[in-house]
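First the structure, then my questions, so here it is.
Heads up, one of the protein chains got dropped from this complex, but the rest are sitting where they should.
Letters are used for the chains, namely A and B, taken in the order the chains are written, and counting of residues starts over at 1 for each.
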Amino acid sequence: MQSFDCAIIGTGPAGMSAALRLSELGATVAVLDRAPSPGGQIYRAVAQSPLATPDKLGADYLSGADLVSAFSKSNVAWMPGADVWHLGDDGRIFYSQDNRTQELQCRQMLICPGAMERPMPIPGWTLPGVMTAGSAQVMLKSDAMAISDAIFAGSGPLLYLIVAQYLRLGIPIAGVVDTTPRQNYVAALPMLASALRQVGMLFKGLGLLREIQKSKVPFYRFATDLEVVGTDHAQGLRFQQDGASYELSGDAVLLHHGVVPNLNLARSIGLDHVFEPDQLAWRVKTSPFGQTSCPHIWVAGDGAGIVGANGAKHAGELAALGIGCELGLLDDVGRDQLAEAPRKASAGQSGFRRFIDRLYQPAPDLMLPTRDDTIVCRCEEQSLWDLRQGFQSGARDPNALKSLTRCGMGPCQGRQCGHIVSGLLAKWREEPVADVGYYRLRSPLRLLTLEELARLQDGESAR
Amino acid sequence: MFTSLRGLSGDLVEITVNGAPLQVVAGQSVWSAMALNGFTVTRKAAVSGQDRSAYCAMGVCFECLVEIDGLPNQQACLRRVSAGMVINTQHITEASEVYHAEL
Partner (left out) sequence: MKSDVLIIGGGIQGSATAYYLARHGVSVVVLEKDYVARHASGVNAGGVRLLGRDLAEVPLSKASMQMWQTLDEELGHETGFRAQSIVNIASDEKDMQALRSRQEIMRAEGHDHERIIDQSELRDLLPHVSPECVGGVTSSLDGYAIPYKATVAFRRAAERLGAVFCEGEELVGLRRVGETWLGQGRHQRFEADTVVNCAGAWADQIALMIGDNVPLSHAAPMLMITARMPHFAKPVVGAVSRQLSFKQFENGTVLIGGGAKGFADRARNATRLDYKKLAAAARTTAEFFPIMRSAAINRMWAGLEAYMPDNLPVIGPAVNADRAFHAFGFSAHGFQMGPIVGQTMADLVLKGQSRYALGAFRVDRFDRKVL
C-alpha cells in the first residue's frame, strides 16, 4: 500500500495551493480528484478549454490557469480520476482508478470538498429542463455546451456572473428573475462600510448587474412564489412580483440562490460540525488552520464555510502550514510567520463576505418548501406532506425521519435534501437548526458497485 | 435547447444512445453527448417512474444516472464518452423485474 505524509482530496484552489506549499516544505503529498484535470469547479478545464473564446468567462476564471500550471509542474503524486469512496479517520483512503480498487495510507489528511449550490425546492423543480445555474457554467467550462432560451431565477453573485457570461457569448436568454428580497438591501446596509475595503470586488459585482440590465433580457426583481411551468418538462416559470402574477416562457429554468459547503466527505468521517447562522448552512468545525475535531484531519476552502476562490486559496495555504507543523517540517514560529500573509489576505476579505452573505441571504420561502406537494427528497420522491406526516408520527430527528420516510436514503445521500430537512424539523420543533442536527452519513461516498468493493482485499489492492 | 459552442471539434467517436448510433466528440461527458443529441431524459424516477434529467451536472444530485455498457447507476455528468460506448436511459423503478432473457 502506498503511504504519504499527507493526502489531499480535491483540486480546487484550496487543494492545489495546499499541495504546492506542502511539497515546498518537503512533505510527500498525494492529491486525489475524480476529475481528469485539476481546477475544481471554479477553474474547471481552465488549462484546456473547449470554448473558442474562454476569455468571455472573465479574468477571474482565466487567472486559475497559473495555479493549475504551477500545480501540474510540482512533484506531488497527482492522481487524476481517483474516485474516492471512503475516507477513514485512521488515515486510510479507498478509491477506484482505472477500474481498480486502490488503497492508500496518509499521516495527515486534507479534505477540500468545495461547495455545491443550495437546493431550491420549488414546485416543479424535479422536471427535466430544470437545472442549477451553476450547472450551466459547468457545462460551458467542461463541454462548451449552452442552453439557449433559458430562464435564470434566484439570487447571488454566481447567478449574475453566469448570466453575464451567457450574454458575452451571445447565448439567447429568456429572462432573469431575481429573488433577492427587498429587506436584504436594508439588512446588508450596516455591513457596507467594511465591504468597501474590497471596493474592487464591489465594483465587479455592480458591473455584472449593469451588464444584465443593459442587455435587452427581461429582468424582474423581488420575485416570490416561484413555480416551474410544465407537465413532463420545464416550459416556463410562474412567479409573483409586488402582488402581480407573471408567467415567463423558456426552454429551461436555471435556479440558483447561493452555495453551501459540500458536506458528505467530512460528515462521513463523523467530524464535528456547526451551523453557521450568517450562511444558514452547516460547516465543519475547524481551527484557524483548518484542523478538525479529528486532529490529523483538516478541511480547507468552501467545505469549511463559504469563502470563495481566493479565500479557499488562502485557507489551503494555512492548512498546509498547520499540517507541515504537525509533520515536524516547520516549528510554531515558522508556521506563524508564513501564515501571516494568507491570514491577512483572508481577514481582508471577511468584511466583503459578510456583506454578500447578508445581501444575498436566500429568501426563507425558497429555502424551505411551502406547498404540500413539493418534492423535498428528489431520490425517494418524498414531499413536504410526507415529511410532515413523519414528523407528526414522532420522528423528530433527521435520522429518525429518514428511517421512517426514506427521505435522504437515495443515491444522493442527502446532498440535496439535508439542509432542507434540518430546516423543516427546526421550524416544526421550534428549535434552532443546530439542536436538530443532520443526517448521520457513512461510506461509501458515492454509489459503489459490489464488484468494486469485492476487489478490495489485502492481496490485490496492494499490488 | 442544448447547443455546442465548441471551438475546434475534436476527434469523433461512435457511441450508441438508446439504440441510436451517434458520432460525438471524444472525451466529453456522457451527459453532454446525450443532451446535444436530444436525449435529455437520463432516468426514470425510482418511485413514480417520471422522467428525470441532469440537474447539477457536477455529481451531487445523482439525477443523471444512466446505464453504460450494461452497468446501471452511472453518473452521466461525470463519465466521459469513449469509442463504442453503449448508453441507455435507466429504467429501474420499484416495479422492475429482471428480464427472462437474462436468466
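As a convention for this text, contacts are C-beta pairs under 8 Å (C-beta built on N, C-alpha and C of every residue); 3 or more make two chains touch, one makes a residue touch a chain.
Values in this document were obtained by computation on a predicted structure and should not be read as measured data.
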Among listed residues A:47, A:169, A:209 or A:409, the absent chain is touched only by A:409
Can you work out which residue in A:94, A:125 or A:239 touches the chain that's missing from view?
-> A:94
In subunit B, positions touching the absent partner = 46-47, 70-73, 92-94, 96-99, 102-103
Just the residue numbers, please: which parts of subunit A touch the chain that's not shown?
-> 86, 94, 270, 393-397, 399-400, 403-404, 409-411, 413, 442-444, 447-451, 453-458
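Keep in mind that, in the parts below, only the chains that are shown with their structure count from here on.
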Any idea how many Å lie between the Cα centroids of subunit A and subunit B?
-> 24
Subunit B contacts subunit A in the complex at 1-8, 10, 28-29, 32, 35-36, 40-41, 45-48, 50-63, 65, 71, 73, 75, 77-78, 80
Touching subunit B in the complex: which residues of subunit A?
-> 34, 36, 41, 49-53, 116-117, 126, 128-132, 134-135, 138-140, 142-149, 169, 171, 232-233, 251, 262, 378-381, 410-412, 415-416, 446-447, 449
